[in-house]
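Complex shown without one protein chain; remaining protein chains in place.
Chain lettering (A and B) follows the sequence in which the chains are written, and residue indices restart at 1 in each chain.
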Amino acid sequence: MNFPEELRYSKSHEWVKNENDEVVIGISDFAQSELGDVVFINLPQEGDSVTVGEAFGDVESVKAVSDLICPVSGVVSAINEELLDAPEKLNRAPYGAWIIRVAEVSETEELLGSADYEAFCAAEG
Amino acid sequence: MGSYVPSTAPEQQEMLRALGMENVRELYRDVPESMYLNGPLNIPAGKSELEVRRAVTAMAAKNKVYHTILRGAGAYDHYIPSIVKYIPAKEEFLTAYTPYQSEISQGLLQSIFEYQTMICELTGMDVSNASVYDGATAAAEAAALCRDRKRRVTLVSAATHPDVIAAIRTYCYGTGDEMRLVPVKDGVTNFDMLKEMLTAEVASFYVQQPNFYGLLEDADTLGAAVHQAGALYIMGCHPIALAIMKTPRDCGADVAVGEGQPLGLPLGYGGPYLGFMAAAEKLMRRLPGRIVSETMDNEGRRAFVLSLQAREQHIRREKAGSNSCSNEALCALTASVYMAAMGPEGMAEAARQSMAKAHYLAKGLCALPGVSLRYGGDFFHEFLVDMPRTEEVLSALEKKNILGGLPFEGGVLWCATEKVSREALDEAIATVKEVLTR
Partner (left out) sequence: MKLLFEKSVQGRRCAILPTCDVPETALPERFARQAAPKLPELSETDISRHYTALCGQVHGVNSGFYPLGSCTMKYNPRIDEEMAALPGFADIHPLSPAHAAAGCREVLGTAKQYLCQIAGMDDMTFQPAAGAHGEFTGVLLIKQYHDSRGDKGRTKIIVPDSAHGTNPATAAMCGYEVVNIASAPDGCVDLDALRGALGADTAGLMLTNPNTVGLFDENILEITRLVHEAGGLCYYDGANLNAVMGVVRPGDMGFDCIHMNLHKTFATPHGGGGPGAGAVGCKAFLRDFLPRSALMEGGNGIQVRSFGGNFLVVVRALTYLLTLGREGIPEAAQNAVLNANYLMSQIKGSFAPAYDRVCMHEFVLDLSAFKKEAGVSALDVAKALIDYGMHPPTMYFPLIVHEALMLEPTETEDKETLDGAAAVFRTLYEQGHSDPAALQTAPHHTPIGRPDEVQAARHPVVRWEAT
């Protein structure tokens, strides 16, 4: 299991990266492994508002669906449309497959560093 | 008394003993005494099969089976080829549950995949579900899937079957959304009013083709206006007419639905029928109900499975777009067999003959004194006429074992299908003539 040090993580298993005033969000390696094969992702639209602790989309496996919980509040500035056609990228390269970018970030939940997140996952798994 | 319990009394005792129980009441130990029924239900005692046959046959005998049916209005008396009745009666098709276990359900899954393909062919759309309850629920579900966060209002042409309008309104009532009726002009959707009503809050517009009066709507023009306003376009179609009529896809529809009953299902006093539902690919994951997909098994063989299940209620629960679970699978199978037996040419022939016979009937009736078409537009196999002495006319037809048209909005809505012979049409026309020239 991979926990890149340059990222921060939410307890609902999203990874977060700051990039030029924007926040990039994806799901962690632990999350994709728990979900199993991701078959589809429901994404928000550009311009949608997102709120800390609320769902901004969901990911489907064959027999389950899981909400994607937003670790920040702000406005969606970009979505990764590639994932609509190739959701398997979330399994293959969870840290390469960003899901959304959020601008105008007004609030961020308390995030974990990679070591703390790894320990958190170990306890959960 | 009739029973389908195979266990004999000694076997039941043996099983109870194995459980350490003396009587059946112990099985229901969690049921409070206050509500446990100690006496029998107030219904008759059970009967043998022969007695039941007599009783139910006697009820059927109280209905009247007409020789000729000239009434449609949402339930159509098309001819049902013999093979169509036999195949869905095969025990495995009849008694299986939904094919969740694909390894022992390939036959069912393949038949649904074939049905989906046929519905796509008929409508020109990209994807069909495995069926919904009937044409009215298909329309209501279609309107629901077209709604998004910003666009919540559903427009419906007033020239739609009244039950379909009521079902759409009911589903809207459920979610607290609004349905608005677009008025009719000369028997078809009022185009100018539609354009005016297509505001930014409108999610979709539903039109029935042919409409409830049997008239052909200018479906392309309506669709273009709907899209221009950024809304989605739903067409409700007669499936046999589709064999010769411009496809919903070619008319610009985003969702095509309809009542599948004409495809080999008996009138059955209203059901079971079949709601067919197909959509453009972009809406695939918003479709309700079951969808079969082709894939491969672990040895690379062609296999079929229920797919896209994460849309459905058993996974998505309160976030599912629909609560749909059971559908009309056996009716969809019936429709498939019908379409296979008729083939493209047979379907088109049924459509052409229905249309020809309706026009023959209309011409014959309108030659009679005081009878005229209410609307001048092109029609398929139904038409509304104004005529005097409706009740007398219908009762004279009744005596000849003919079910005449449906009294509606002060006129009579007639229908003819390929099943009615010229001789029967002539008899009906002559009977009406007799009354009107009396």
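The criterion applied here is as follows: a contact is a pair of C-beta atoms (placed from the backbone, for glycine too) under 8 Å apart; a residue touches a chain by one contact, two chains touch by 3 or more.
Not measured: the values here are computed from a predicted model.
Undergrad: Suppose we count only contacts with the excluded chain; which residues of chain A make the list?
TA: 37, 39-40, 60, 62-63, 87-88
One rule holds for everything that comes next: only the chains that are shown with their structure count from here on.
Undergrad: What is the distance in Å between the mean C-alpha positions of chain A and chain B?
TA: Going by mean C-alpha positions, chain A sits 43 Å from chain B.
Undergrad: Give the list of chain B residues in touch with chain A in this complex.
TA: 285, 308-310, 315-316, 319
Undergrad: Inside the complex, what are the residues of chain A that reach chain B?
TA: 39-40, 60-65
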